[in-house]
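For this depiction, one protein chain was excluded, whereas all remaining protein chains were kept in their positions.
Then we have subunit A:
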């Protein structure tokens, strides 16, 4: 019987370090944690198309890593995708599908469809069995009308007229469940999305800062970055700058003698 030789695969994830990490953890070493987006993301279908919304806080444990990150990602001119979960996973997954969609569009000679992006995303995430922590809301307006889908990290999808994801999703969903109507006007839709994200920002610790909005209608896309800024830093009440000369500094003897002998430095601009 020939001995079985270990074959290292280059495809898929490698879990070799799991055992090592566990050993280190038991010894007391703290593992670095991935930056998550905490997040409140929403999407809804209104009379003329789709409105997507997102907060802008990225967290690393209890620390806010980015106070104004962009969670609404470009997939195609007529398709955008909000991402919650692990920030790197949402960024790279949406980038990857965006380039696949661009190639697909050129190959087929047609504008991309939202279902195509959804299918590519769900099949990618399912293949990785939930290890890619990306929870996405993909929305857009294509030849067959407005579409809105949500995609979970394990690869399941729902097709709904309004969706929320992320740690602030329950706060946002309470807004939607009480105020969403079929065939809403553009103004009402954007207002509802803003209010839903603000519900997440103010009631969920993982969400915060500003509101980003994206409106997708037939033949037109509007990216409204920082549509609302309800957390602007207030002007400080006192002046905290230090006067020149506050800090004494040490100069070595040789340099001090040279400084006495030399002329003063010309500091005029």
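Convention: a contact is a pair of C-beta atoms (placed from the backbone, for glycine too) under 8 Å apart; a residue touches a chain by one contact, two chains touch by 3 or more; residues count from 1.
Everything below uses one rule, namely that contacts and distances are computed from a predicted model.
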Among "Tetraspanin", "F264 bisphosphatase", "Putative transcription factor GRAS family" or "Proteasome subunit beta type-1", UniProt's protein name for the complex chain that is not shown is "Proteasome subunit beta type-1"
Selected from A:47, A:154 or A:179 as touching the chain missing from the view: A:154
Among A:57, A:122, A:147 or A:194, residue touching the chain not depicted: A:122
Can you list where subunit A touches the absent chain? 122-123, 125-126, 129-130, 152-158, 160, 170
